[in-house]
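For this view, one protein chain was removed and the others were kept in their places.
Residue numbering begins at 1 within each chain, and the chains themselves are lettered A, B and C in the order written.
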Amino acid sequence: MVSISDAVSSIVEDGSFVVVGGMHLHNNPMALVREIIRQGRRTGKLLTSPCGAMNADLLLGAGLVDELITSYVGFEHLGLAPNFRRLAEQGSIRILECDEPYIAHGLYAGAGGLPFIPLPRGLEYSDIPKVNPESYTYTEDPFSGERVLVGAPLLPEVALLHAQLSDAQGNAVLLGAHFLDRLIALASKHVILQVERIVSTEEISSHPMGTTIPAFLVDAVVVATGGCHPTSSHAFYTYDEQHLRQYLEMARDERGTDEYLTRYVRQTTEALYQQSMADRIDSLRNEAVLEQRAL
Amino acid sequence: MVSISDAVSSIVEDGSFVVVGGMHLHNNPMALVREIIRQGRRTGKLLTSPCGAMNADLLLGAGLVDELITSYVGFEHLGLAPNFRRLAEQGSIRILECDEPYIAHGLYAGAGGLPFIPLPRGLEYSDIPKVNPESYTYTEDPFSGERVLVGAPLLPEVALLHAQLSDAQGNAVLLGAHFLDRLIALASKHVILQVERIVSTEEISSHPMGTTIPAFLVDAVVVATGGCHPTSSHAFYTYDEQHLRQYLEMARDERGTDEYLTRYVRQTTEALYQQSMADRIDSLRNEAVLEQRAL
Amino acid sequence: MSLDQPTDWSASELMATVLAGQLRDGEVAIMGTGSAVPQASCRLAQLTHAPNFSYIAGGTCSVNPYQQPLVASSCDYRLLRAETAVPLTDVVLMEGRGDVFDIFFAGGIQIDAYGNCNLVAVGSWNHPHPRGPGSVGLPFLSRVGRILIYTMSHNRRTFVEKVDFRSGPGFLEGPASWREAGLMGGGPAMVVTPLCTMTFNPETLRMQIASLHPGVELQQVVEATGFEIEIEPPLPFTPSPSPEQLDILRAMDPNGLLR
Partner (left out) sequence: MSLDQPTDWSASELMATVLAGQLRDGEVAIMGTGSAVPQASCRLAQLTHAPNFSYIAGGTCSVNPYQQPLVASSCDYRLLRAETAVPLTDVVLMEGRGDVFDIFFAGGIQIDAYGNCNLVAVGSWNHPHPRGPGSVGLPFLSRVGRILIYTMSHNRRTFVEKVDFRSGPGFLEGPASWREAGLMGGGPAMVVTPLCTMTFNPETLRMQIASLHPGVELQQVVEATGFEIEIEPPLPFTPSPSPEQLDILRAMDPNGLLR
């Protein structure tokens, strides 16, 4: 285990291809995202998995994303993603427009060393391949001779992931849904893991099939209790709708975004942020949904 | 739930492409395999996943396999697979020679509707693609222009799988290792599931992320307590080394194989087989290995 | 609420009952973001005429969530109060396989006369206004049994002659292109909005009004639709939710997401 600032400064190089885990309003690795903003690390390419929310919009708002590769950035029922929307409408961000099947299959190809990945017939009837020839192209099926849409492998350099539990080495357990996070860990050169709680290796060993990511794929483990706030951490707390609405309101323009970043990111440390939000997060604790392994 | 004979007779058509789950000496769906032999259903093509043992060798010995697609048939430390070896050496079985990466990626392609699947560079340095042009061919990577080995999707018509637990609808839990069984269920048109024990849907619901196969992929659930014998059923009993050695001895020639089939398959029902083996299986019960969900 | 006459049920509740009526026992359905209405419809169908209907709810990939309670986010942890759950990667495979899912619930910031859906961009893709969130799994509409489209916005911005960006294919550009494509999916089957239900003319493959919600005038629908919509009078009214249906919907929706 290392400090969050050491993890980010030693692993995330300026201009890296970064992928953020979690999906929609859930399991966003916000502690790591905020630390990247504090350190001003540019992400040469940012991938969402497949649906980004606060994890992508905040990095976009901080002006740290050169190129965005995504199939969705938004806040579901709460509204559109304000910084994504503004940058896209201004034409001031390069977007590699994708769909979910390509992101999943592209990560599979990246994880498995497959040089490219054919996509199911029919996907070529969206307009996505037309606007993203870098990720999508066509070839011939050597078995049938038919024209086939194919995708390039996705090979992120750094994955930012949240797990509810892990041991000190990084054997990680995602309680609740896994989204694409397991596949992201498999496809990425480096993995930084933020966790709600460290457990013993004995606890991991008692449910070996319940582990989501093995330690040897993980470069750094960072303790970040409440580190998904204002998004949810499955089995721990739900998303903070009030805070998210405040963000959506403030982020309507650049000035408000900057004010949000100053107040909640740049002028605070991650430890202070989590401390200041502890009461809110406590009030968002999930009702017990499932019979769970010991937390 | 249906009887094993109804499940096999209604779902396994003569000449079908059948895949047998489990791996090596473990989780072989032997009850279903024996029933197929009793009913004399030919498998037009038989796939192992990736390593077959008794599941494949017994069907081969019964003369019910037209074409075998496999990366391994054997009995690990106990020896070579006698019927597979004999038929292969006689040249009297058509073999589609494969490797594990192709079987896994080919099933992925089959499950996902991918028209073909590129394989990692380097796999073309085995002799496998040379002897199996039906499954492997070459194409050009449209991104790099390089020559790429690719595989055809694997699309079995019927999967024979063993699960330790399921509810009556077929929501199945594999305790212990999953091998390729989840992927096989995803890729196969029909799934017949044999299980050690039926549990309530409430039990399944209490650990939703612990389910291996969802019911809507399962066509029939058959109760087969001890149904992997003489192979193991993870978490229930280990393999019956004495019986397996007896099989390997008897199956050295066709006459012995026939004698084995007569005694243990054709002249008995699955219920009688399981009854006759109950004491042996009891003696093979696993020591408690893992803290488990309630069995 | 877009209905003119006071009713004892909401537009969302009516839409959920209409969608439930499209679901058959033994079928399997899939849906994306913002799916409280289809989720309610699926659970309603299970608890009434289709006990062996199955559905996968958004990114948690829970199978047959019990909807205790209905939630707004498609990835909410509470959706795991469910019969079971599968990994998202498996769902992507099953969507691609094409013979697993009978129903895909779709929507868009634009929906056109042929049922094509747009979640990406109004205007040009390079300079959109607004820029939508993105397509997620909508391209899989090409590989699903039938498509049920729903939207809370029945207006001329949403219902357009031709989408500016096609995220998910409906009947493409009409009969010739649809035939030529030869897709395995059956295409759009129904559209439901707060004003009406619409189906597709089997000849022209264009949207046609199938029923008006109680209290809605034909003229309202025509004016709220940005393309020439086909009409075959006399138009029936959409059946109101039954008391039993409303009881079920309200039992799963203590937070009033559908109200």
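Here, a residue touches a chain if its C-beta (ideal position, glycine included) is under 8 Å from a C-beta of that chain, and two chains touch if they have at least 3 such contacts.
Model, not experiment: these values are computed from the prediction.
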Based on the whole assembly, the unshown chain contacts which displayed chains? A, B
Across B:P29, B:G61, B:P153 or B:G176, the one contacting the chain not displayed is B:G176
Looking at the whole complex, which of B:S16, B:T43, B:T70 or B:T257 touches the chain that is not displayed? B:T70
Residue in contact with the excluded chain [from B:F216, B:Y239 or B:Y260]: B:Y239
Applying the definition given at the start, please give the residues of chain B touching the unseen chain. 23-26, 50-51, 70-74, 76-77, 80-81, 84-85, 88-89, 91, 97-101, 104-105, 108, 119-123, 125-128, 131, 176-180, 182-183, 232, 234-235, 238-239, 286-287, 289-290
Chain A residues touching the omitted chain (full complex): 108, 110-114, 171, 182, 186-187, 189, 201, 204-205, 208-209, 211, 214-217
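By our rule, only the chains that are shown with their structure count from here on.
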Please tell me the distance, in whole Å, between the geometric centres of chain B and chain C computed from their C-alpha atoms. 40
Based only on mean CA positions, could you tell me how far chain A sits from chain C in angstrom? 28
Multi-chain touching residues of chain C, meaning two or more other chains, are 62, 80-81, 85, 92, 96-98, 143
What are the residues of chain A that contact at least two other chains? 105, 108, 119-121, 176-178, 290
